[in-house]
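A single protein chain has been removed from this complex, and every other one stays in its place.
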Amino acid sequence: MLNYDLAVIGGGPAGMAAALEAKENGVEKIIILERAAVLGGILEQCIHAGFGLHYFKEELSGPEYAHRFIELVEKTDIDVKVDTMVLTIEDNNIITATNNTDGLIQIKAKAIILAMGCRERPRGAINIAGSRCSGIMTAGTAQKYVNIDGYMPGHKIVILGSGDIGLIMARRMSLEGAKVQMVCELQPYSNGLTRNIVQCLDDMGIPLKLSCTVVAAHGKERLEGVTIADVDERLCPIPGTEKFVECDTLLLSIGLIPENELTRMAGISLDRITNGAVVDEYRQTEREGIFACGNVLQVHDLVDYVTIESKLAGKGAAKYIKGESFGGDYVETKGTDGVRYIVPQKINRDTDCDVNLYFRVGSVYKGAKLVVKCGDNVIMTKKRPRMCPSEMETVTIKKDIISSLPDGEALTVSVEE
Amino acid sequence: MQFDVAVIGAGVTGALTARELSRYSLKVALLEKCSDVAMGATRANSAIVHAGFDAANGTLKAKFNVEGTALMPSVCEELNVPYKNIGSLVVAYSEKEVETLDILYHRGYKNGVPDMKVLNRRELKELEPGISDSALAALWAPTAGIVCPYELTIAACNNAAVNGTQVLRECEVKSIADDGEYFTLETTKGEIRAKYIVNAAGVHSDDVARMIGDDSFNIIPRKGEYYLLDKCESEKLSHILFKCPSEMGKGILLTPTVDGNVLAGPTSVDIDDKDDVDTTQEGLAMVSANACKAIPSISLRSAITSFSGIRAHTDREENDFIIGPSEKNGRFINAAGIESPGLSSAPAIGKYLADLVAKLTGAEKKQDFDPVRPAPVRFREMDTEQRKALIEKDKRYGRIICRCETVTEGEILDAIHSPVGAVDMDGVKRRTRAGMGRCQSGFCGSKVVEILARELGKDINEITKFGGKSCIVYERTK
Partner (left out) sequence: MIKNIICVSCPMGCPISVEIDDGTGEVVNVTGNTCPRGKAYAITECTAPVRMLTSTVKVKGGRTAMVPVKTSAPIPKGMMFDIMKEINSVEVSSPVKLGQVIIENVLNTGADIIATNDD
């Protein structure tokens, strides 16, 4: 049995930032467990630029962003085990993991930070009828094949879903010589960042078809084409609008799901909307000493926010290890009227910091405002010229305000048009 | 290549027949046109071992079903294939359907199905607590069970191979000539000669029979579509739940699988193309509309995949299996029209056909036949101590490739290097469950491709999903 103060599960941007922040806050023995061969997580294959504009105030590629943290980790005495998969977390904070050099290892840690990231929704998550031929894969899988392994996942491509990975792959495949026929988006609005619509689709002359989906895949062995159809307001395909589109590859960019198998195994309850753990302002889950941050907690659109969130978890874990916890009297947060969820879901009333509430709205709003309330008492309002579900929103609540909130009332955020 | 017997078709019937034949001092070949075994009707069906009350009295279906179901536990034990004797319930929702239960009971009784019982509402609720409140009664058949059809087939092929059967994949029979002693089969793997032929070619068994002039039956491909649900649903039911059969067939069922998922389906639609395994929007909609009637708490939103399979239905009026020597040629033995309860019947059909060929040839049983297929390593089912010991013996069992199903590199290597080893992604998936979980190979897919390429000495772009042109990637980017 190995003993550590802090074990961080996942060595992507979340895990590294959390471990580094914990180190900075005086935690001595830290280990990062990473299932891939190197630190960096998914950033390794995200070779496009656009990372770090908030956090580093400069534009970096994914590997460059990761590298900054890898270098910092290497300068510390934080232990790192790569190629290592965590199998279980037991009640007494014992982690069982495995790799092919040490074999089965067990680690007891005073605190654990969950930073496992997220995964892509597969074909089975939506209803695409037809063939089970090859040539249908998630955009991220294709990204790995083209960027890391150096193979063409396809020549004639249809992309379903206008999430950022799908848009990035539309440009990437075009640059490598593939023909991207179109990007279909079920919703009447795009799910990606505006810059990606402009630079990935407009630049490459790729049409974006809104309110449109793929209803069937065709092909005996390799994909030969798909049937697309327009959808109505309830997002159901409209009969008679079906069209055949020739392609050898269908890339799916239809959403991300936090990778919470270990969290669930540890008996930690999840938020129905985020599919991540319910946490406080330092990202502590309902199990004392277990924290969660990054895409395993909520799917972020920018890695910069993952870093910021993970530093909070690292700081929180350090406080916990040093025995500086809070009273456990919480103010709950709640999204209402257009706000789908809020992270953190609860805040310690006696917290020592200002708290940023992160959330997403349910549809596209123009010229609306965000209203933060406690009961009927309006705490603040914030004008927002444009809000959409694909871009995370945030408001900051001062710690003095938090400590002065009345008992029994939740802190709510809503959209007012 | 010269053999005593050529079995055409490596589905569950062909595989178990070849295995039974390998008990005898016979030179046996098992020929499969696809890149892997278990690719036809065996690949996609309800995975149920039926008790045997469905088939009409006196039919081959009734006889082989009851016999096969009785043999299944011992066959699965020898082949180390998971089999769960969970029992089945035919659920009645109306008074008319309650009457049907009675008919089924009596038919089953005459077929020799043991220990059936009609349960009232209270008894049903006790046995299956999540059952719908609108269920009135049910026929309980405790001998029914579940088994994984392709795992059974792969295990049978491996066992047959170890006992001397030559398993030839990508070996499609194009024509058959007969000189009175030997058949000569023109195949995609060259000329094969055999004294006897067992025709277990599934949906193509009529095409194969026609090659020797037997046009006594036609196969009508019948499509069935299914949803496979996440393991999180599996605690909501513990038995196979049928609807009452109607003129439309046995209807849509709901069942646990041996691997801990829940299966909902099938539809039943006659189609033209024997190789059309596409799912359809209508079919899947029909499954979703009907599947959860028995257990209302089950949600199809937990579906991780959908698929469809083709059943080999015959155009003969008696609607029975076609088993035995062809009227056109006594050395050509049909095992055709094997639709439901084909999986349940397969152990009995295999035994019957092997005994028949042995009698015709006068072959003796071999002394050195080994009935056991060693249990493959299943890391996910081990406890910590077992895992420790395993990895200490071989470090490759310490590297997890498929996270959702906890499959190690060692298990994938075992699957590739077994006698009838995996040669493509779906082959690895069926043998190890890598890629079968909730992320559907999103995480492990590229790793499995890499391992296959390395172990088979191929380039990554030569690795396929299931043979033919089903490549995963094309040429290098630069």
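Order of writing sets the chain letters: A and B. Residues in each chain are counted from 1.
Convention: contacts are C-beta pairs under 8 Å (C-beta built on N, C-alpha and C of every residue); 3 or more make two chains touch, one makes a residue touch a chain.
Predicted model, so just to flag it, every value in this text is computed and none were measured.
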item	value
Option touching the unshown chain, where A:90, A:203 or A:288 are the choices	A:203
Per the touch definition above, residue among A:61, A:241 or A:394 touching the missing chain	A:61
Among A:242, A:391 or A:409, residue touching the chain not depicted	A:391
Touch criterion as defined above, residue of A:149, A:286 or A:332 at the omitted chain	A:149
Where the missing chain touches chain A, by residue	37-38, 44, 47-49, 53, 59-64, 67, 146-150, 175-176, 193-195, 197-199, 203, 301-302, 386, 391
Contact set of chain B toward the excluded chain (per top definition)	477-478
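Quick note on the criterion: only the chains that are shown with their structure count from here on.
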item	value
Geometric centre distance via CA averages, chain B-chain A, whole Å	39
Residue ranges of chain A in contact with chain B within the complex	35, 83, 85, 87, 96, 98-104, 119-120, 122-125, 127, 129-134, 137-138, 140-141, 144-146, 149-155, 176, 215-216, 218, 220-222, 237, 261
Chain B to chain A touching residues, read off their complex	228, 275, 277-281, 283-284, 303-307, 384, 387-388, 391-392, 395-396, 398-400, 403-404, 406, 409, 438-443, 445-446, 460-461, 464-478
